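Mind looking over this structure? Questions follow.
The complex is shown incomplete by one protein chain, all other protein chains being positioned as in the whole.
On to subunit A.
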C-alpha cells in the first residue's frame, strides 16, 4: 500500500472530476434546495437582537466599573487597609494611607484614609475580588454599562480618587432614599 492511498485521519476523500449531468448543469435543483434552507430559517428562533433599541438582560452578578462608596453622611468608607490590593490577582490597585486630621472628620469615616487610591484599568480584570475582600463596604463594582471609557494615553487609564469616589450628590440622594424608606 502506498502512502497516497492511506488515510491517517480516516476522512480522506478522493476528489472526482466527473462531468455534471443536464439537471445539475441547470442549477435549478440546487437553487431550490438553498431557498428551502432559507425558508426554514425564517421560522426558527432569532439569535440576534436590534441592539440600540433592544438591550440584552445582564447577569445578576454583572460587574462594571468600580466605585469607592461614601456613607449616608457623605464620608468616605475607605480606610486604606490594603486588602483589596492584596486580593487583586492582577495587582491593579495601589494606595497610600494618611492619618485623618481633626478638621477632616466630616470627610473620612475612620482615623485613617486613602490619600492616593489608584486602579490601573488596563490591568483590572473585573473579577470583583476587591469588593469581596473589602471589610468596610467601601469598594463596589457598579452595574455601569461602560466598563472603561476609551482613550488615547495609558495615563488616562489609571483611575485616581477623582474618578473612583462616589459623587457627593449621589451620597446625598442615597441618604434621602434611606430616610424615605
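Just a few scattered comments:
Keep this in mind: a residue touches a chain if its C-beta (ideal position, glycine included) is under 8 Å from a C-beta of that chain, and two chains touch if they have at least 3 such contacts; residues count from 1.
Here is the rule we go by: contacts and distances are computed from a predicted model.
The complex appears with one chain absent; UniProt names that chain "(2Fe-2S)-binding protein" among the candidates "Glutamyl-tRNA(Gln) amidotransferase subunit A", "(2Fe-2S)-binding protein", "Chemotaxis protein CheA" or "Sugar ABC transporter permease". For the chain left out of this panel, the touching residue among A:96, A:145 or A:173 is A:96.
For the chain missing from the display, the contacting residue among A:53, A:111 or A:146 is A:111, taking the whole complex into account.
In the full complex, subunit A touches the omitted chain through residues 79-83, 85-86, 91, 94, 96-99, 110-112, 116, 118, 120, 135-136, 154-155, 158.
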